[in-house]
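One structure below.
All protein chains of the complex are present and in place, except for one that has been dropped.
Labels A and B are assigned to the chains in the order they are written; within every chain, residues are numbered from 1.
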Amino acid sequence: MTRGLPTSREAWLGAATVAVLLALPAVLTSYAVTVFILIFFYGYLGQAWNVLGGYGGQLSAGHAAFVGVGAYSTTLLSMHWGLSPWIGMLVGGVLAAGLGAIIGGLGFRFGLRGFYFVLLTVAFAEVCRIVALNTDALGGALGLYITFTGDPWQLQFQDNRAYYYLALTLMLLATGVVALVERSRLGAYLLAIREDEDAAEALGVDTFRCKLAAIVLSAFLTGLGGAFYANYLFSLQPNAVFGIPLSVDVIIRPVVGGAGTLVGPLLGSLILSPLAEVTRIYFTRPGWAGFHLVIYGVLLIGIVLFLPRGAYPHLRRAWTRRRPDA
Amino acid sequence: MALLEVVDVRKRFGGLQAVAGVSLDVAADEIVGLIGPNGAGKTTLFHLISGFLAPDSGDVRLGGTSTRGLKPHQVCQHGLARTFQIVKPFQALTVLENVRVGALARTRALGAATRKAREILALVGLDHCADRTARGLTLADRKRLELARALATEPRLLLLDEVMAGLTPTETERIIELCRAINARGIAILLIEHVMRAVMTLSQRVVVLDQGQVIASGPPAAIASDPQVVEAYLGEAYGSAPEGRRAGA
Partner (left out) sequence: MDVTLIAQGLVSGILFGGVYSLMAVGLTLIFGVMRVVNFAHGDMMVWGMYVSWLLATRLGVDPTLGFAVSAAALFMFGVIVQCSLVDRIQDAPHEMQILLLLGVALVLENTALVAFGPDPQRVRSSLAQATLWIGPVFVDMARLVAFAVALALTCLLWLFLQRTDLGRTMRATADNPYGALVVGTDVRRVYAVAFGIGAACVGAAGALVSPILPFSPSAGLAASVTSFNIVIIGGLGSLPGAFAGGLLVSVAESLGAVFLSPSMKELVSFGLLIAILLFRPTGLFGRRA
């Protein structure tokens, strides 16, 4: 995999894709627009995760904590102090970054890797969930409800398509950030850490600082997404916004699409969001609510066994093998 | 003042005194060989020098500055690079990207680091597979990659841990030449090796470790005929002395 400046073919492909995506709402039904909003939004969260989990190789199964912190802080600031979510979003991001600094600072300081680090992230997310569930000031078990005003200043829109463009912008923003990281020293170092942390240390890489930077950046971006979550879904419930299912939703797109690649999270989201929607529609009987998670589980197993690096690397290899002059 | 000064370093693991008061020096232009039977504490000593382990007591000085308690990446910044006994390539990265990580220790900019990496690859003889993934390399190439990566950090001292293990005689010969070329550029080398022929021809001085202590130190010829050394190896020593020949040659 080369990671220099994009080739002219890649640049054209990227530009063409963006152009198509920008034009799409004109031809899509309202429902299809909704599906794309989900594709972009969860793709965005996946891309944010990608910094830490894909490039850095530090598996976090607790990213819902960052979404939740962002969502709750934006909403509370709006509810109690009338702060516009556009600004509250940044506050949410910073707070989430702070939580990331704590988790990373503690976890990496104490040398937690692999399974131990995963557990740590899960534990922190669960602590957040339980605290939110039991704190009345945060809405307790009922959570928070946001009134729909359709006021753009409140990050709310009458027209679905506005959400579409916002989600698309977020997705492109995250992808841009990841592209910058990819082409920076931090990016090269993160990949080295992912492959072999000790070898990286021996080559002068301050692995602690790099991993910390990764988790803080990842958490900040995810926290920003929390604001979108709050003002698109209009309800924040601790179990939904801090729970494992959301963390799984975040991880699965980059893992399926290709962790550690620029395109992976979006590709994964393109595959999975429609899938999740379909299962949601066809299995509406009560109790079948968890069925899409069964599919996620099967997919995870399948990916690990057959496409361990995700769909994108394999697709790319198949493509370049067919066109050796590429 | 020597480039590397190891001063009475000790390290204990539970009941085992792995390194029991080792002192040695490496001058700025030297190649020093570190030999000894298995379990003598050689790799542990490397870990202690490079910052992967902290000594219980004693000091390690690089260019006069104590590196005791520094983390490995800081020791690297001070000018010490090491390879590992079992090579640790960045499997999913290309050979060029591997070496670039080392080059980034001295150059922030990716472009300059990439150029530097290419130079190193040319020096080491890996430029023909610069864009190949490290995963697919032969053992000999992986060893050279490990060396190249360490070189890219512009060290003053290079620690090589059994870099010739598992290589054919031809491959070993090439690595020996490479070490000489590296040393000619002004980089000191401290190498752990079991391939006696390589150690004896390369090193200007040899230090022998046994059970965590230095039992002999001197020019290769003197070491080869040192009865204590022969005894420690129980016949594995390479030497012109009749005992050595009979026992292990």
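Just a few scattered comments:
By definition in this document, contacts are C-beta pairs under 8 Å (C-beta built on N, C-alpha and C of every residue); 3 or more make two chains touch, one makes a residue touch a chain.
Everything quoted here is computed from the prediction, not taken from an experiment.
The absent chain, not drawn in this view, touches the displayed chains A throughout the complex. Contact with the omitted chain, checked across A:248, A:263, A:276 or A:311, is made by A:248.
Contact with the undisplayed chain is limited, among A:27, A:137 or A:305, to A:305. Here the missing chain is touched by one residue of A:123, A:142 or A:278, and it is A:123. When the whole complex is considered, the residue among A:150, A:176 or A:290 that touches the unshown chain is A:290. Within subunit A, the residues in touch with the undisplayed chain are 57, 59, 61, 106-107, 110, 112, 114-116, 118-120, 122-124, 126-127, 130-131, 133-134, 244, 248, 255, 286-291, 293-294, 296-301, 303-305, 308.
As a working rule, only the chains that are shown with their structure count from here on.
Averaged C-alpha coordinates give centres for subunit A and subunit B that are 43 Å from one another. Listed in rising order, the residues of subunit A touching subunit B in the complex are 1-3, 183-185, 188-189, 191-192, 194-196, 198-207, 260, 309. Residues of subunit B that touch subunit A in their complex: 50, 52, 71-73, 76-77, 81-82, 84, 88-94, 97, 100-102, 104-105, 108-110, 113, 131, 149-150, 152-153.
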